[in-house]
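All protein chains but one are shown in place.
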């Protein structure tokens, strides 16, 4: 975790076995903004030898979760839309940047852009968050 | 793969390392329809000890890919929207059922419903497919 | 309003100046299901002489609102996704059929299919509803 990560983000990632198992690295973790990277592995490829959409989504979703958990209450994903713009394959390094776009009451909208190492857009993800009344567990 | 699987589906899954690594089982694979199951593992949980959204998406995406590859040409996901309705955790068995909803030229719309073992809706996924001019590789 | 319309639906449509101004007719209005029709007019066409997407969306949105207001509390649209599959023009009669797909707590998912008179799919709409704590006004 980067030096500038939030306390909540550090606790979330410490317990996030899924993101760890996928080899994700948190580069930035601030209230309303997060950057996470992941290198595509052989076991993330689908039957067409390109990155399975689920792993591109997973990377964006982790960045989204870090960006939207900026209060003392657990915030969850109510849903998301993703557009796949460029396929990738094993060895490609993907970077997901999540930014808060709008908030209204307990709901929020976050945009996550997934780029490859050359800066080309791999996917555009828009997440819909919902703040729950449950406080975060002590870190 | 089930007895009734299509030739294309069999070839897709044979080479799909991602779906295999996640422990997915194809139950039905027909033109325009597919059913795939997956048991949630410890390494699929996020920092809140619930299934990471990426794995629910991945399961739905595999069912979608099987349902929409019903022609001699490779069909890819242009995008998808997912709503998360119920959280799940390790040990839960998820079943994704994909159905063709509409087609127009090279574009298609597929609905995928993800249920838990009790029949409760875990997620609703709507995929947007795009048929490419590339023929499927020989199986 | 059709004979089988709900009390809430009747009250909603009685006060819905927008749907009336667009010439919408409610054909079915039951809890969880609604059918609404509209004839495309010259003043609904965009600069390409096809129906402006806003009016196709408006028709689907009215059907969605009737289908999801099936309790004593006002239910509003949190959002929606629409895919446009076939363009239409003045004189075309559009029929929107809304069906409840899933519910979870105060949230719901509704599918609305918009067809033309020949039965071709014009648009597929998926609405996300949110039930508020506000009771419906007396009819």
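Chains here go by letter, A, B and C, matching the order in which they are written, and residues are numbered from 1 within each.
Criterion: contacts are C-beta pairs under 8 Å (C-beta built on N, C-alpha and C of every residue); 3 or more make two chains touch, one makes a residue touch a chain.
What you see is a predicted model; the values in this text were computed from it and never measured.
Annotation: of C:59, C:98 or C:115, C:59 touches the absent chain (contact as defined above).
The chain that is not drawn here is touched, among residues A:20, A:90 or A:109, by A:109.
Where chain C meets the chain that is not shown, the touching residues are 11-19, 21-22, 42-49, 52-55, 57-59, 61-62, 65, 74, 76-84, 87. For chain B, the residues touching the chain absent from view are 78-79, 81, 107, 128.
For chain A, the residues touching the absent chain in the complete assembly are 81, 83, 85-86, 101-102, 104, 107, 109, 111, 113, 121, 124, 126, 128.
Assume only the chains that are shown with their structure count from here on.
With chains reduced to the mean position of their C-alpha atoms, the one farthest from chain C is A.
Measuring from the average of all protein CA coordinates, the nearest chain centre is that of B.
At the interface between chain B and chain C, over half of the residue numbers involved are used by both copies, so each side presents largely the same positions. Inter-chain spacing, taken between the CA centroids of chain A and chain C, is 34 Å.
For the pair chain A and chain B, the distance between mean C-alpha positions equals 21 Å.
In chain A, 78-79, 81 are the positions where the chain touches two or more neighbouring chains simultaneously.
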